[in-house]
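A single protein chain has been omitted; all remaining protein chains appear in their positions.
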Amino acid sequence: MPIVTMPQLGESVTEGTVLRWLKQPGDPVALDEPLCEIETEKVNVELPSPFEGVMGRQFVAQGETVPVGAPLCEIVSSGARPGDVPVPEAPPALAPTASPSRRPASTQAVASSPAPRTDGDRRHRYTPAVLRLARLHGIDLEQIRGTGLGGRVTRKDVEAYLARAQVEAPTKGPAAPLAETAERGAPVAPAPYEVVPLSPTRRTIAERLARSAQEVPQAWTLVEVDVTELLKLRDRTAARLGRHLTLLPFVAQALCRALREHPNLNARFEAGELRRFRDVNLGIAVAAPSGLVVPVLHRAQELSIDGLARALDDLVDRARAGRLTLADVQGGTITLNNTGAFGSVASRPILNAPEVAIVTFERVVRRPVVVADDAIAIRAMANVCLTFDHRALDGHEAGAFLATLRQFIEAPTEA
Amino acid sequence: MATRERTRKARSREQRHDYLLSEAQLEEMYYYMLLARRLSERMLILNRQGRAPFVIAGAGQEAAQVGAAMALERGTDFLAPYYRDLAMNLVFGMTAREAMLNVLGKRDDPNSYGRQMPAHWSSPSRRIVTQSSVVATQLVHAVGIALGARLRGEQLVVMACCGEGATSRGDFHEALNFAAIHRLPVIFFVENNGYAISERTEKEMPVPHVADRARAYDMQAAVVDGMDCVAVYQTVKPAVDQARRGGGPWLIEAKCYRLWAHSSEDDDSRYRPRKELEEWAKKDPITVFRERVLADGIFPREDLEEIEAHVQEEVRDAVEWALAQPDPAPEDALTHVYKER
Partner (left out) sequence: MAEVSVLEAVRLALDEALARDERTFILGEDVEAGGVFRATEGLAAKYPGRVIDTPLAESSIVGIAIGAAHYGMRPIAEIQFADFIHAAFDQLCSEASRWCYRTRGDAWLPLVVRTPWGGGVHGGQHHSQSIEAYYAHMPGLKVVAPSFPADYRSLLLAAVEDPNPVIFLEHKRTYRLIRQELNGAPAETRIGRARIARRGGDLALYAYGLMLHECLAAAEELAAEGIECTVVDLLSLRPLDTETVLEAAKATGKVLIVHEDTLTGGFGAEIAALIAEHAFEYLDAPVRRLCGPDIPPIPYHPAMEAFFMPDRQKIAAAARDLAAY
């Protein structure tokens, strides 16, 4: 049973409206006789019948708008009864992301530059990017296993190798190959800048931070913490252990304890899921010569102050020496940044995505504060700042966490 | 040297009934025609000396050009000339020195600063419109200017000039078509000098007169003896005045003769009989004008000789001065590709 569908009337038209049926069910229909009036954005036309017979079922009411290709009515050939044949589904409406052609795209390839020949062994085919990295970092490319076509060593392979081998980028790299012309065709005048070559670390940092900033809604808050008691505890502990101690292991321990009560902050928002971790894998921001690096202290919640101190020292030393392993930089669940070391009293860190929280510990400053009974005392104060992923956490939760953290810092127990 | 101080005599500005022009205007006509010719002669000499690589001139067409240009209101009306229209440019204010800078492609040539071949005129302050070597494109530009002026509410006339060869191009027809539909104040002034390089007019068009084409556009037209400066003025002036008042466009064909070869690169002996040249040389428009004003007793011979001497001096000065002016530096080629805000 022939079905008449909404025709494509004019370039770029995607739908039409049946203004008026000119034939009713049961009316005889001659070839080319007008069936209905159709209105589109561009034209109003009568639809000449492509079939001869009798008007059968009409699937679209007067005034109704349907996409191009949708069934309008059936034309019953003489002898058959309407309703014998099921109505085919209308083709899916052309959504804005639909492919431009009506037919399925041909599987023929369109012209492009010839596909790379995959003749056999490409283990020693080194691209400019790979050679450049090798030169910059003094790598023996033979040492690297290639994951590209034909065993080719790719740029990513070299970068991964670098992350593992922790080779420092030289401070003086070759000049960038981009010619110093501000406008194409302009005379080659001396440029007002020199191009600073980016180490792989720098590039990775740039990319990850940009993505974090762009993709994650980040909110920030801070609390003031009285660390006077903590300082005393630190001094006592240092004396007992017979070594120098910073505040960092104490803050780290307080953080782990606070996370036990607020586990939602020990989480990663990745692959569309909010994953809450059992272990606190604490990332510590370290300023290494090649750039910011965040080695991870795994299962930090299990460590004592002594253990934390030793582990932190080790991580920081190896980070600065460029001797971190891949395991050292993976699997973090929350990051701590000791920004106070630079003198900062408040800072707004960018999330180390996909972690949902990052905490800073700011500079300790002796200040007059109001204490019990409205008296004024000089106390050692430090701000603790928190940036969090607002998709995963609300201000309420974040604030509660900080309140807990503050308690642990202000009233520390003997380690 | 003051270039407008030609004779010591004050000329009457009263219109002579026989010429529809005053003595002052007639003197101006003679001066401009002569200046154009003497400049062109000097340019050709420079070319033959190897000092000016390319020369293209309007010798034989000075009367048509000066008669037409003087019918316009300088400072208000626009002129879209073509490469032979040196005389028109002079009427519109270009100096002899500028003309020499132009042929030498000097750095400070205001027409194109060494960027176009010589005789590609331009002077926005004088309302002379820049043109390329592609003939007839300027006719459409002229129409656009007239349209713009109408939208702005400014009353003016645009004169667009070309040779008869250009009237074969599509842009000629598109320009006339549009100007006629919208009754724009454009004077299409065609200097039919009988030759498009080597091709005579029968190869260029099926009708005897370019002006016949106006009928296809329902446009007013006229044919005039382009070797007679006064006749050209008397034909063009009323048309200009009518167009200015909203009477619509005109196609005016001035029948001239190209006394010289197409350009310094053309050897016209290949296609032009010597006899024909000799015949037409007798009808040299400058000679014709001189004889006429002498015969009619408008000016005594000494006055005309004085103008001649003045022009010679002006040309000599212009050449000497221009030759001493700087050439463009090679890197000058790089600037002004785009207009910065």
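Each chain carries a letter (A and B) given by its place in the written order, and its residues are counted from 1.
Simple rule for what comes next: contacts are C-beta pairs under 8 Å (C-beta built on N, C-alpha and C of every residue); 3 or more make two chains touch, one makes a residue touch a chain.
Predicted, not measured: the structure shown is a model, and the values here were computed from it.
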In the intact complex, which of the presented chains make contact with the chain not displayed? A, B
From B:Leu72, B:Ala149 or B:Ile252, residue that would touch the chain that is not displayed: B:Ala149
Specify the residue from the set A:Thr127, A:Ser304 or A:Thr325 that touches the hidden chain. A:Thr127
Hidden partner chain, touching residue among B:Tyr19, B:Tyr32, B:Tyr83 or B:Phe178: B:Phe178
What residue numbers in chain B mark contact with the hidden partner chain? 78, 110, 112-113, 115-116, 120, 122-124, 129-130, 132-134, 137, 140-149, 151-152, 170-171, 174-175, 177-178, 181, 335-341
What is the set of chain A residues that contact the non-displayed chain in the whole complex? 8, 11-14, 41-42, 94, 96-106, 108-113, 115-116, 127-132, 148-149, 152, 154-156, 177-179, 183-185, 203, 207, 210-211, 214
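Operating definition for what follows: only the chains that are shown with their structure count from here on.
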If you average the CA atoms of chain A and of chain B, how many Å lie between those two points? 69
